[in-house]
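Yeah, one chain of the complex is gone here, protein chain that is, but the others are all in their spots.
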Amino acid sequence: MRRNVAIIGCGQTKHSSKRRDVNLAEMVSEAVYNALEDAQVSPRDVDAFVVGNMQGFGGIAQPEQWLGDSIGAPGKSVIRIATGGTTGGSVGQGAYYTVASGLHDVAVAVAWEKHSDSKEAGATTGLLHVGLGNFFHAASYGLSLKNLVATSAVGAAAGVAVYQAMFYMYRSGCSIEHFDMVAAKARRNAAKNKYAHLQWPGCTQEDIAKTEMVVYPFRYGHICPASDGASAIVVAEENLARKKARQPAWFKGLAAYSDEENQLQSENFGGVGVLDPSEQKGCWMSATKAYEMAGIKDPKKEIDIAEVYQPFPSQELIFAERLGLFDEGTAWMALEKGETDIDGRMPLDPSGGVNATNAIGSTALQRILECALQIMGKAEEHQVPRKVHNAVAHGWGGVTSYITVTVLGDSPGR
Amino acid sequence: MKSKSEIVEVKALPFAAGFNWSTGFQMQRFIQELANRKILGAKCPECGYTYVPPRSRCGKCYTKIGEENLINLSGKGTLVGYTTAYVKLDGQGNFQDLEEPGIIGAIKLENADSTIFMPLEGIKPRDVTEGLKVEVQWREETKGELADIRCFKPT
Partner (left out) sequence: MGYVKEERPMTIGVEGTWNIGSYHYKGSRLIEEYVKGLKQKKLIGSFCPGCGKVIVPPRNLCGRCHRIMDRRKIVSNMGTITCFIVSPPIEKGKLKVLGMDPVETGLIKEGEVVIPVFVKFDGSDSNTDTILLNADPKAVHIGMRVKVLWVKEPQGALSDFEGVEPV
């Protein structure tokens, strides 16, 4: 029988493109100790750690072994999880399993990325050199470099997301202006979030529309930054949670499903059977299962806010639909009406989301953390104006088809 | 019967991923002080455990360690463990025989609690024993780089 579990503390570092004032271990420890302080839990009371970042990123093969001492992990249970862009989501869910199973009473989930330790800009080193390693055997079959450069690299920063955006535009009828609106909203919201990276107070759709086109339909202003930063949550069983937190953020439902791989070319250079990469069946499956576990019958009515994983603005619209928050092909209409603003009917990414802050390994954990802040009423300037009963956190990654969905609430729900 | 595979192995790609890991303030001081032939350790203000190289959080009692907790170490120490290497890697996945076997020692510096791993020279592998007293050997010109510490030798 699983136990009720809640988030009782949240901690982050300030995110920026270069955290050269600290080394990796120091950066991660900053987030962990911020979370412990927030939860008013001593490091001695923590039983287990679940940690993670993108595999290979930052050029350190086993970062958990270096930073263990710095986060108070010696002598305690430690698991490292890496599931690509979804890593943080899996790390957060891992902490839930650790406590819900009854194995441990208090667990810390921490995830991070430190892009500035790579010599090339942004996530280039990680993605092209480490992430695609198993794709390189194609080079011995005379892979045309021009083709490689053109297909995978013209949109280096955008990758498969740019194709996804084209499919979504085609089937939903939305236009590039809607992407401008999402990106402007992300930067505006981020300006209210003291930990966010790309903060632009009062950023407008027109500001974004003025930025240079990278590859149609993405402009510079649409693309997420590469951030250095870490985030951590403290997860506890029911008795302790009620004692420590005035309003804990309860885990109500969670799921992680994957669809068939649907990036440009499959891992072994085979073709890809998913014709539309914006179909994202894995998200729909995860959401259905997580809502069922949470006892949520109508997410449109019962969910108060969502933290959607949206490195690119198109993804906020695509995934909000897949999470059942809007009807198929209508999220952009709700956006137009302001329904997805901080004070709207269904606020999406009040924190600014991944579009404003992208420390890859940590991003999906940040979505869970931000939902928890909204439920606990601790989101400060970006707190949505009404009481949040249920919030949904989403993560996207793997071979662009792996999804985590976590539903948090202001009561355990059972 | 299976035919011989024509599968090709990709043996070289034209690029390598480059990194530049930031060190943080404690480690930066440690590296810079090497130029002055000084080895710094970090002494935990709570439990007194002394780390070398220094760090900013105690792994024993979780206390924060600041720049004010850095202390000078003598560069003399005791060998607490060692291993002898007869081969090295050539970077292409192959072993190469070393002309002379190399000794790598785990050394506990005076007033430090953690050990550092450094090459040990000036002694034959058969003469090495735990408890051996050793001393740091600097390279001729110290520049404030990790390579300033060349090796350790018996005193």
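First chain written, first letter: the chains are A and B, and each begins at residue 1.
One rule holds for everything that comes next: contacts are C-beta pairs under 8 Å (C-beta built on N, C-alpha and C of every residue); 3 or more make two chains touch, one makes a residue touch a chain.
The shown structure was predicted, so the numbers you read here are calculated from the model rather than taken from an experiment.
**Student:** In the full complex, which of A:74, A:102, A:173 or A:273 touches the chain missing from this view?
**Tutor:** Among A:74, A:102, A:173 or A:273, only A:273 touches the chain that is not shown.
**Student:** Considering the complete complex, identify which of A:180, A:261, A:304 or A:349 is in touch with the unshown chain.
**Tutor:** Touches the omitted chain: A:261.
**Student:** Of the residues in chain A, which ones touch the absent chain?
**Tutor:** 14, 16, 18-23, 56, 59, 117, 120-121, 124, 128-130, 133-134, 136-138, 140-147, 149-151, 153-156, 162-163, 166-167, 170, 187, 191, 198-203, 212-217, 259-261, 264-266, 268-276
**Student:** Mind pulling the chain B residues that touch the left-out chain?
**Tutor:** Looking at chain B, the ones touching the missing chain are residues 5-25, 27-28, 31-32, 91-93, 146.
Just so we're on the same page, only the chains that are shown with their structure count from here on.
**Student:** What is the distance in Å between the mean C-alpha positions of chain A and chain B?
**Tutor:** Centre-to-centre distance between chain A and chain B: 37 Å.
**Student:** In the complex, go through chain B and note every residue touching chain A.
**Tutor:** 8-10, 13, 15-25, 27, 55-57, 59-60, 62
**Student:** Provide the residue numbers of chain A that touch chain B in the complex, in ascending order.
**Tutor:** 19-26, 29, 43-44, 58-60, 68-72, 74, 114, 116-120, 125, 129-130, 136-137, 139-141
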